[in-house]
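The complex appears here without one of its protein chains, the remainder shown in place.
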Amino acid sequence: MSGIFPKLDSQNGLRRLWGGPNFRWNLFLLALLLAECVVFGAANAKFLSLNRVFIAAVGDLPIWFISIFVTFVMITGGIDIQSCAIVGFTSIVIGVGWQAFGMNIWTAAALGVVVATLCGALSGFFVAYCGVQAMVVTLGGSFLYGGLALLVSTLSGTAAYNGISGFPDGFKALAKTTLFGVVPLPIVIFLLLLLCAYLLLHRSKYGRKVFLVGVNPQAAEYSGVNARAVVMSTYVLSGLAAGITGVVMTSQLGIAKSDLGGNFTMMIITACVLGGTLSTGGKGSVIGTALAAVAITLLRFGMPLCFGINKQYLDIPIGVLLVVVVVGRAVAGNPAVAAWLGRLRPKKKSKAGA
Amino acid sequence: MNAVKKVLKAREMTALLFLAALFVVVGIINPAFLADSKNVANCFNDSVVYILIAVAMAFAIFIGEIDVSVGSNLGLVAAVVGTMLQDGKNWFLAFFIGILMGTVVGLINGWGVAVMKIPSLIFTLGTNGILRGLMYLQVGTKQVTDLPIGFKGASSYALFGLPLTVCFFCVLLAAAAIHGVLTRTKRGRYFIAVGDNAGGAELVGIPAIRTKVLAYVICGVLCAVAGILFASRAGQVTSQSGNGYEMKAVAACVLGGISLSGGVGSVVGAGIGAVIMASISALLVFMGFSSNFDSAITGVILITIVVVDALVQRRAAVRNRHARLAARTTARTGGKEAAEQ
Partner (left out) sequence: MEANQNAGSGVPLLSVRGIYKSFGLNAVLKGIDLDVMPGEVLALIGGNGAGKSTLMKIIMGIYSHDSGRLAMNGEAVALNRPSDALARGIYMVPQEPLLFPNMNVEENITIGFDRGKAELHKELADTMADIGWNLDLGRKASSLSIAEQQLVEILRGILRHARLLILDEPTSALTFDEVKSLFKVVRDLREKGIGIIYITHRLAEVFDIATHVAIMRDGAITIQGPVAGFTREDLVKGLLPPDAEGGVQARAAVESSVDYGADPVLELESFSGYGFSDVSLKVWPGEILGVAGVVGAGRTEMATTIFGMDKVLGGRVLLNGKDITGKRTRQVIAAGLNYVPEDRHLNGLFKICDVAANTTSASLFGGALGKVLLNRRAEYDITEKYVKNFRTKVTGHDQLTGSLSGGNQQKIVIGRSLATNPGIVILDEPTRGIDAAARGDVYNIIHQLREQGLSILLISSDMEELVELADRVVTMYQGRINAEFQKADINQDNLTSAAFGIVEQEAKGA
């Protein structure tokens, strides 16, 4: 990327605030968001209603919550495609714990989050300490945790496809409450998680280790960083995020189901990649991922609302977006093209000067 | 003698033994399973689509890449061919269009991965989304159900009164033929070579990029054929058809001894893995488990196999390294390490 835009001053505080080298990409994403708002807003004024946007956002929670932590995993050079299964598993653990074992609903929710974290830890252990490819482990994980969710759900006595419902109002209020009467609590939780993830990844020593391990695990070991532990910890984090998502979604829908996580895997990965995360590891930012996740949600919300496009076709624009972004970046990263762009720039400048 | 040894040592042998053991165990728990040869035969008959899709995936994995768009590729071809047949179009025209579509998808994937050098998981994830969306466009909320009887029946013709279908034998023959080409011919071995060591392949004159594109094209064509078979066997195509097949195909390849890092394995292994994947549901029912166990058990088997494989390989690598280092040291005083060996 550095070939395209002028270099910024190394002491520029704003840039550091934005997570370093991803600054320009984040600006691009912000522009994309604005463009979406303008285009959709112009097509249908309803798009600009905050309430509607928030409802759409809450519907896409798994993408928002999980993708910012899957970013950690991808920075270490791994991938995590099991989160959606863990969301369902968490939900079922909450439902069964509450209904079949008579737990307090909040205890059950805490248990769900712990189980989700353990699921992440197990997969992380296989990836980090056994050296199995992340793709296969989390693929197996998605079968395993999805299957366990089904098995656990049989303990409840209700048919799996109906789900477990009838939760106390206090629990359901978690998702229904709004701050200042406008902002739903899940959005606030998301912002808090985002803040935590930002501090963790871009401001803490732990985050620095995550990047170093992603760039060169061997060199990290020679720097005294325990690369394996760092890799495993990222899966624990993404498991934790999936657990929190499971709690919030169960509360929001008022139903515990094993397929609650739906099939958001592709969109989660798309959010990470669109957010500037390098799939080979070593580069990425949670701000970028969050912006990308929001952009995807707006797209999924705006297209049907403004252009009457059936929700099911939305895979096309998102797929196109992903392909265009990766192809565009590959083209821009090509030395020949970079040189061509480099030649282009001074010419423009001289024109402006004259 | 040598040939027999070679076969026994092959990686796919483990998968085959596993499959046989699975049948025997199920037979012991529930003798009814082995009593009727149809039960075993059905396991094979039901796996034709999986075998094709696993072999398709194997091509992507051989070259050290992956293709997660196989499921939606299959679905889209099934939908297009199904619609054409439903509308009474010529069969061969429909098949031709279907296979052409698969080829184009393969070309696009190959271009993105091999020429543009975009990580295959990311690129095929993108094409997967596009194909899936196109499929909704084709099928919509309706279903393609009104397929010609002849087409639906074509995949279930029995072979000379055997419980196995003609269709299964054709797939078996095709897989065997592909295996032959991959192992016996000069160019066939290029796929494995490129996955094994792309830099080294270039140095001995193997066109790595062209080989990778070709692998994706073959993958696309096989997906298209699988899509046509899918339509015939299922008798209907919905907007969900083919969903999740990519994951099952990867699982089948891994079960069949193919390494995801490329350069190891065979299409025979992929086929055996596919039979295991396709049979697990039915076998669980025979063992008296509910089908709820299906996915959990698949997950456990998959993780166990890859973890054990990774640990064995790593131990061998460490042992090799240590042996090599120890060989460099002169054992002057009859040191400890000499005694250890």
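In order of appearance the chains are A and B, and numbering begins at 1 in each one.
Going forward, a contact is a pair of C-beta atoms (placed from the backbone, for glycine too) under 8 Å apart; a residue touches a chain by one contact, two chains touch by 3 or more.
Worth saying up front: this structure is predicted, and the values here are computed from it rather than measured.
Chemist: If the hidden chain were put back, which of B:Ile53, B:Ala249, B:Val264 or B:Leu284 would touch it?
Modeler: B:Val264
Chemist: Out of A:Val183, A:Cys196, A:Val215 or A:Val327, point to the residue that touches the absent chain in the complete complex.
Modeler: A:Val215
Chemist: Among B:Ile178, B:Ile192, B:Ile272 or B:Val306, single out the residue that touches the unshown chain.
Modeler: Of all options in B:Ile178, B:Ile192, B:Ile272 or B:Val306, contact with the hidden chain holds for B:Ile192.
Chemist: Based on the whole complex, identify which of A:Ala45, A:Leu179, A:Leu199 or A:Ala332 touches the chain you can't see.
Modeler: A:Leu199
Chemist: Tell me which stretches of subunit A touch the chain missing from the display.
Modeler: Residues 2, 7, 9-10, 16, 20-21, 199, 203-209, 211-212, 215-216, 218-226, 278, 282-283 of subunit A touch the chain that is not shown.
Chemist: When the complex is taken as a whole, what residues of subunit B touch the one chain not shown?
Modeler: 186, 189, 192-193, 196-197, 199-207, 263-264, 317, 320-322, 324-333, 335-337
Quick note on the criterion: only the chains that are shown with their structure count from here on.
Chemist: In whole angstrom, what separates the CA-based centres of subunit A and subunit B?
Modeler: One centre to the other, that is 30 Å.
Chemist: Per the contact definition, I'd like the list of subunit A residues that touch subunit B in the complex.
Modeler: 79, 126, 130-133, 135-137, 139-148, 150-151, 154, 160, 263, 266, 269-270, 273, 279-280, 310, 312-320, 322-323, 326-327, 330-331
Chemist: In the complex of these two chains, what residues of subunit B are touching subunit A?
Modeler: Touching subunit A: residues 66, 112, 116-119, 121-123, 125-134, 136-137, 140-141, 239, 243, 247, 250-251, 254, 260-261, 290, 292-300, 302-303, 306-307, 310-311, 314 of subunit B.
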